[in-house]
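Supplied in structure tokens, the structure appears directly below.
Of the protein chains in this complex, one is absent; all others appear in place.
When the chains are written out, they are named A, B and C in that same order, and each has its own residue count from 1.
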Amino acid sequence: MPRMKAAIFVERGRIVLDEKPIPDVGTLDALMRITTTTICGTDVHILKGEYPVRSGLTIGHEPVGVIEKLGSAVTGFREGQRVIAGAITPSGYSAACQCGCSSQDGAGTRHGFQALGGWKFGNTIDGCQAEYVLVPDAMANLAPVPDGLTDEQVLMCPDIMSTGFSGAESGHVRIGDTVAVFAQGPIGLCATAGARLAGATTIIAVDSVPARMDVARRMGADLVVDFKAVDPVEEIMRLTDGRGVDVAIEALGTQGTFQNALRVLRPGGTLSSLGVYSSDLTIPFGAFGAGLADLKIVTTLCPGGSERMRRLMAVVASGRVDLKPLVTHRFKLDDIEAAYDLFSHQRDGVLKVAITP
Amino acid sequence: MPRMKAAIFVERGRIVLDEKPIPDVGTLDALMRITTTTICGTDVHILKGEYPVRSGLTIGHEPVGVIEKLGSAVTGFREGQRVIAGAITPSGYSAACQCGCSSQDGAGTRHGFQALGGWKFGNTIDGCQAEYVLVPDAMANLAPVPDGLTDEQVLMCPDIMSTGFSGAESGHVRIGDTVAVFAQGPIGLCATAGARLAGATTIIAVDSVPARMDVARRMGADLVVDFKAVDPVEEIMRLTDGRGVDVAIEALGTQGTFQNALRVLRPGGTLSSLGVYSSDLTIPFGAFGAGLADLKIVTTLCPGGSERMRRLMAVVASGRVDLKPLVTHRFKLDDIEAAYDLFSHQRDGVLKVAITP
Amino acid sequence: MPRMKAAIFVERGRIVLDEKPIPDVGTLDALMRITTTTICGTDVHILKGEYPVRSGLTIGHEPVGVIEKLGSAVTGFREGQRVIAGAITPSGYSAACQCGCSSQDGAGTRHGFQALGGWKFGNTIDGCQAEYVLVPDAMANLAPVPDGLTDEQVLMCPDIMSTGFSGAESGHVRIGDTVAVFAQGPIGLCATAGARLAGATTIIAVDSVPARMDVARRMGADLVVDFKAVDPVEEIMRLTDGRGVDVAIEALGTQGTFQNALRVLRPGGTLSSLGVYSSDLTIPFGAFGAGLADLKIVTTLCPGGSERMRRLMAVVASGRVDLKPLVTHRFKLDDIEAAYDLFSHQRDGVLKVAITP
Partner (left out) sequence: MPRMKAAIFVERGRIVLDEKPIPDVGTLDALMRITTTTICGTDVHILKGEYPVRSGLTIGHEPVGVIEKLGSAVTGFREGQRVIAGAITPSGYSAACQCGCSSQDGAGTRHGFQALGGWKFGNTIDGCQAEYVLVPDAMANLAPVPDGLTDEQVLMCPDIMSTGFSGAESGHVRIGDTVAVFAQGPIGLCATAGARLAGATTIIAVDSVPARMDVARRMGADLVVDFKAVDPVEEIMRLTDGRGVDVAIEALGTQGTFQNALRVLRPGGTLSSLGVYSSDLTIPFGAFGAGLADLKIVTTLCPGGSERMRRLMAVVASGRVDLKPLVTHRFKLDDIEAAYDLFSHQRDGVLKVAITP
């Protein structure tokens, strides 16, 4: 039985590179040989034991690679084809999928909805920080990489770009909007880029790390607020001349950014939340207009599926957005433990790392 | 200078009937002679000092009456015409109004948005618990009462019906949805009726007062949950066979109903909030899916304006909904202090009172 | 090799009952034993050669029955279960399906979109006017019948009810709207019922057959216009006091009904078209406001898929709508040729026929 290398969660604090069998390919699956993958902030939550997964699971949900083998019922693809799959791999057939809510895919459940159910890689099934990964419901999830795009150019599509853009999309950013984006990590930077693409004409990015603030400008921020230098709520109200923003995107997952996002909204505005929270949230009474200010709070889990991936790669291919600056470091899979060390400690200005088996 | 009777806020705990001058009619105003009005839960908040207004203000924001006099620039109406105006009286010309967000009307402000700015009657200008009320921006706010409808039939349109229906509308209730409505006071009962009208086919109403639970069934509730007899979250999950609801409407304004509404949502569902909150709210981490369950929280302040009023009166005229059961008591304006006493103590099964000068 | 009876298209003018092998069950399929089915107006188009299908094809796309056998990869269902499937059987995994446009399912095509591609039964694969039918992509298409509902109660769900309701849904009918529905055949009657469910408060149905006009009133029409007695455009403008309607639903597929629907729209209104047209259409210049009246024309092909079927059966189960009056005649499968004769000639007040093998 052939074996492969994989980054495996052992216990809180330990993700190690080890060997596992290359999985068998089920009827609807595809086996993908990984050529490039990356580490996500969520993987660090797993490493730290903040998000529980079972011991022995392969981590990682951002695969770029080549089809090694197709399940017997899979049509429309060929072995050897360069493909990606989304971090979220919806079945296509559950009630949630048919409702346009495929990230909450409840395939196999009684009602067809399951919170976060579309997130399978490195969560409920083996992930892609490995030499091979099994893609479930392959026809709904594989997306061919357009000719001429490199692995690194499409490496952000499975998660970071899909999630970040969804912040603008779910917030219904439209031409001429003023948008604030709280936190300029990889997700926030993609939210900035997405807000720009969707037509926002005043984009205010909030962070405090100079390198991130620089990349924010390259991604489309018109103004950058350093929350360590000024109170970001006061500053955004000043920059908008007291009006506030149409849409505020939360891209960190903390009470502070959440409440600041709410505080800078104009009446009738939308807080589009992307962050992964780790405790209860408080909605400040005043910022919420006592419930009477026509505010909306929308949350979005990374949209997946092959059509989403096709669309995002079309954006990359068009040249409208260049996400290459987000890949700051490169590692071989053999060195993934070092990559985790760097990434989890946010050393050396790291934004995203490219991992190549 | 002719004078009129009016219910006036004096200080915390005191709303009294007193006399005031009948106001002069400005260019864009209409003077309306009140034939029927009512008391709202918000008026009780004012009475108790929980919502601050200036001493001397006439209270009340639900006017039914007759046009006494039109401002010099007002066209399209005639004196003597039976009309209503909404609780919210948008200017029509502010940025908020032009954005479809007219309850946050910021006419006269720098940017044209003001939180709750559309609510003027009995808040920032004299209200309608009086013999006369001045309707601002009359062309945007007066709506003729269709022939054949009584005052009491349209008395719910200015606030209760508009607010309650908006719970279903902002939640985008659609054909075949399962909807829970938390609290069956006048607003919640109208939310139940609105959910039914919008096509919900399983409506679960939550309350504990038997009379309200009965009216809830008449308004369209398929199932009624007594939160004093059972845990409403468990019961709703049981009634939906573990699925949860597509839309949960909060119609009270408390932490308990808010968090219960969140807890019964299916992934991807919408919490449509109508309540007036009086303190910070907590979003429970788990019920929120850590921010990843594609949930939405939307808030709505009573939609106003003449076209909204026309539409709601068309609903009444169609016979699709009968809100007459909501008027449980009747008082003369001279006895409004007794009406406040009854209503604020929720005595005698009161839902809404009709006040006639 | 076991055989079954099936209604087979032979050539223009000839659909005959004949025998065929019971099909083998593929990996993703389900074999359904038909207990009740019906004939659609589209089947009559096929019979008359107006819509071309290949000779030898089994006709019919409205199946109610029992799962006889499941494909090896199908989970979540059990043999012996009572189910329906929609007339449209989307794959779930094509680009069209992932875009919320599953009736244009292009599974197996290069781009994943194919006009009308979701309509397979009795069009591109064998249909269900037979003892058995093979349901493709079974997990995306089978929907269990709720306990207590009879075959005839759910017989309209696969096509007539789904199509008719979509007229109101795609037209975004909302609470308080005035809606006109042109033609009260089975689809139009369901459009009338759907408009009522979605909150329309003035529904004007247009037809000339007294029995259909009667059923229209039972389905929710407030006013019925006999287009043989009056000019329907003039009459609708009169009934709306010159205003016109918010949404006009076309449910026949002719130039006359199409242009009349356009002519009764208020500025900014929506023509929601359900009809199957058989030639070019003309948009009258004046009714179209020279292209400047903010009008919309939307077309919809019957929505399918298991979640759609679940939702429609929930509507039936709720008792909000009773479509039983639409089943006017009953035939055994052995007599289906007689059923075609009756139905295609619209004899004896026929609306829909129930066919039982």
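As a working rule, a residue touches a chain if its C-beta (ideal position, glycine included) is under 8 Å from a C-beta of that chain, and two chains touch if they have at least 3 such contacts.
Everything numeric in this text was worked out from a predicted model, so none of it was measured.
K.L.:
Among B:C99, B:L149 or B:M237, which residue is in touch with the absent chain?
P.N.:
Candidates B:C99, B:L149 or B:M237; residue touching the omitted chain: B:C99.
K.L.:
Identify the residue among B:E19, B:E307, B:D322 or B:D341 that touches the chain left out of the display.
P.N.:
Final answer for the missing-chain contact: B:E307.
K.L.:
For a quick check of understanding: of B:G112, B:G164, B:G291 or B:P357, which residue touches the chain that isn't displayed?
P.N.:
B:G112
K.L.:
Touching the absent chain: which residues on subunit B qualify?
P.N.:
27-28, 72-73, 75-76, 91-93, 95, 97-100, 102, 107-108, 112, 137, 139-140, 305-308, 310
K.L.:
Can you name the residues of subunit A that touch the chain not displayed here?
P.N.:
Interface with the chain not displayed, on the subunit A side: 165, 168-169, 174-176, 178, 194, 197-199, 201-202, 222, 311-312, 314-315, 317-318, 320.
K.L.:
Residues of subunit C in contact with the chain that isn't shown?
P.N.:
Residues of subunit C in contact with the hidden chain: 96, 99, 101, 103-104, 106, 110-111, 113-117, 119, 241-244, 253, 266-268, 273-285, 288-301.
Convention: only the chains that are shown with their structure count from here on.
K.L.:
Between subunit A and subunit B, tell me the centre distance in angstrom, where each centre is the average of that chain's C-alpha atoms.
P.N.:
41
K.L.:
Which residues of subunit C are in contact with two or more other chains?
P.N.:
Residues of subunit C never touch two or more of the other chains.
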